[in-house]
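Encoded as structure tokens, the structure appears first; notes follow it.
In this view, the complex is presented without one of its protein chains, the others remaining in place.
Take a look at chain A:
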Amino acid sequence: MDVMKKVPVREQDPNVRNKNFDEVCLGYNLEEAKAEASRCLNCKNARCIQGCPVSINIPKFIAEVKEGNIEKAYEVISESSALPAVCGRVCPQESQCEGVCIRGIKGESISIGKLERFVADYARENGITPKGADKLNGKKVAVIGSGPSGLTCAGDLAKLGYEVTIFEALHEAGGVLVYGIPEFRLPKKTVVAAEVENVKKLGVKIETNVVIGRSMTIDQLLNEEGFDAVYIGSGAGLPRFMGIPGENANEVFSANEYLTRSNLMKAFDDEYDTPIAKFKKVAVVGGGNVAMDAARTALRLGAEVHVIYRRSMEELPARAEEVHHAKEEGIIFDLLQNPTEILTDDKGNVTGIKVIKMELGEPDESGRRRPVEIPGSEYEMDVDAVIMSLGTSPNPLISSTTKGLEINKRKCIVAEEETGKTSKMAVYAGGDAVTGAATVILAMGAGKAGAKGIHEFLSNN
């Protein structure tokens, strides 16, 4: 075994998996996990812990894996994280824990994500669950949204003895974990549902089909329903469109719609009633993880898929692993190009997309080189569907119905980073609702901070 290199992880063959919705990465088995764990140098000042937004004691859990004490390893992770089976799968480890791993300087960093995933999967398969509070403290907290941020905040508060109720607008808990991230990256029934069950086992109640801002307001939660504090983890689910001609044509979807149909409503499965149209050639506009997910979903439904992105490969914001997987599966990348119009027939159906070529100019305020149109380089691509994946912003439903809740010009809720405290008494917030669209693990970190903030607030009152 070469200690400089990661123990490779088993994956489905690209030409098989691009036709099914089963999980791509198969994960480590016990032997592989122990071998990978033995590469860890068990650093005194472990930089990986600082790289993790929820500060999991990584060397400690890895040391337990090395010895084969998986249950102990799970306990260590559970002290910091409520959703290890999720995070082990979807965190961008290369820019977090693994990005700062000492092993990564001369060779490949430890496969921390895959080890975390192994521990969480082992715990689930062997019925090991986290432990809740011994007794309740008599105080009630409402959590809005059951995404990663809300689940984490609720889990932490429950462990501290609070009576927690999560209100979820959709019919299923999990937020982006159920409607956004596809089955082939994050299995819903086995992984997500089990993690949600674990949070429930801590004593958290989840009420689905409640849209805060419509079904009830935040003031009603505090004044009429008897909650002592509220945590807003409602995310950033409002899709953006480009505003180009033809964008309201029939087969133009937001990535959110396309993914919600496929993931939450299981439209890819004929047993389910929600339809999803099958296409021959699809253009996905954008270059983030959501674009990769939409592209790979369309591919699995039988289409030839083109990802149209206005910058070059280096600026692609999606995770390296996802781009790599997408390429292996046969996604075509049309880089340095930007749509200018969607072409339709007289019934409003998409017949093509007009695209202009770009070149990179001077860096802009974000430090990335600004794409500039090349005059006269426009061309038409025949496609029968377009998926817009241009990012999302927070839904104004809560902020517009809550007096005294300050928001910034991007419609994000203003909250203190350390505590989640907002401008409104007893109301805390975190995750994408505060930062705009970011990552699962950052939302979890914010959920932890919010739980801490709420605990301090209610302990002093």
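Operating definition for what follows: contacts are C-beta pairs under 8 Å (C-beta built on N, C-alpha and C of every residue); 3 or more make two chains touch, one makes a residue touch a chain; residues count from 1.
Everything below uses one rule, namely that contacts and distances are computed from a predicted model.
Novice: Using the UniProt record as the reference, specify the protein name of the hidden chain from among "Ferredoxin--NADP+ reductase", "Phenylacetate-CoA oxygenase subunit PaaI", "Gliding motility protein" or "Cytochrome d ubiquinol oxidase subunit II".
Specialist: Missing chain, per its UniProt entry: "Ferredoxin--NADP+ reductase".
Novice: For the chain left off this view, which of A:Val9, A:Val211, A:Ile332 or A:Val414 is in contact with it?
Specialist: A:Val211
Novice: Sort through A:Asn250, A:Asn408 or A:Ser459 and give me the one touching the missing partner chain.
Specialist: The single option touching the absent chain is A:Asn250.
Novice: Among the options A:Ala277, A:Met313, A:Ile374 or A:Met425, which residue touches the chain absent from this view?
Specialist: Candidates A:Ala277, A:Met313, A:Ile374 or A:Met425; residue touching the omitted chain: A:Ala277.
Novice: Where the complex has a chain not shown, which of A:Pro8, A:Gly330 or A:Gly348 is the residue touching it?
Specialist: A:Gly348
Novice: Touching residues of chain A against the unshown chain: what are they?
Specialist: Touch with the absent chain occurs at residues 169-171, 179, 208-211, 214-216, 237-239, 241, 243, 247-248, 250-251, 253-254, 256-257, 260-261, 265-266, 271-275, 277, 347-348, 392, 395-397.
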